[in-house]
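And now, subunit A:
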Amino acid sequence: MTFEIIMIVSLCLLTLSILANIYRVVKGPSSADRIQALDAIGINLIASIAVFSVLLHTHAFFDLILLIGILSFVGTVAFARFTERGMVIKQKDEG
Partner candidate 1 sequence: MNNLLILPIAFPLFIGMLLIIFRKNIWLHRLLSPVACIFPGMVALILMNQIKDSGIQTLQLGGWQAPYGISLVADMFAAILLFVTSIVSLCCLLYAFHSIGKEREKYYFYPLILFLITGVNGAFLTGDLFNLYVFFEVFLVSSYVLITLGGTRNQLRESLKYIMINVISSAFFLVGVAYLYAVTGTLNFAHLSIRVAEAGQDGLITTISFLFLIVFSLKAGLFLFYWLPGSYSVPPGAIAAIFAALLTKVGIYAIFRMFTLIFYHQPQVTHMGIGILAALTMILGAMGAIGYRDLKKILTYNVIISVGFILIGLVAFTEQSLLGSIYYLIHDMIIKALVFLIGATIIGLTGTSKLKDMSGLIRTHPALGWMFFIAVLSMVGIPPLSGFLGKLYITKGAFAASYFWLGGFGLLASIFILYSLIKVFMDVFWGETVMSEDEEKGTTKGVMLPIVLLTGISLALGLGAEGIHEYVLIAAKGLLDPNQYIFAVLDKGGI
Partner candidate 2 sequence: MHGSDEVIAALFILAGSIIVFVSAIGIIRLPDVYTRSHAASKSSTLGVLSTLVGTLLYFLISEGYFSIRLIMGIFFVFLTAPVAAHLIARSAYRNGVPLTEKSIEDELKKYYFENELSKK
């Protein structure tokens, strides 16, 4: 029972962190802040899903953990690219 309570507490903490990050997403002020927060949300999601898997005794979401890792990386890269040079994919490497 205590175990589950610990899990729930962790989940709540994670939720709070996500909310905190959402606050940052909303608040900004710069795009970079938002992307950063989004990245953090992705990471928090990974953690929450992990905790959740424990709570539900399921392996079903392990794939998701990795996938979120991948996608949050790809997404962050894309965002960063966008804010940095205003375009996402280069036609040709001018450099």
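By definition in this document, a contact is a pair of C-beta atoms (placed from the backbone, for glycine too) under 8 Å apart; a residue touches a chain by one contact, two chains touch by 3 or more; residues count from 1.
For anyone wondering why these and not others, all candidates are chains of the complex that A comes from, given by their letters.
As the structure is a computational prediction, the values presented were derived from the model and not from experiment.
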**Prompt:** Which single candidate from 1 or 2 touches subunit A in this complex?
**Reply:** 2
**Item:** Partner candidate 2, residues of subunit A touching it in the complex
**Value:** 1-3, 6-7, 9-11, 13-14, 16-18, 20-21, 23-24, 30-33, 35-37, 39-40, 43-44, 46-47, 50-51, 53-54, 57, 59, 62-63, 65-66, 69-70, 72-73, 76-77, 79-81, 83-84
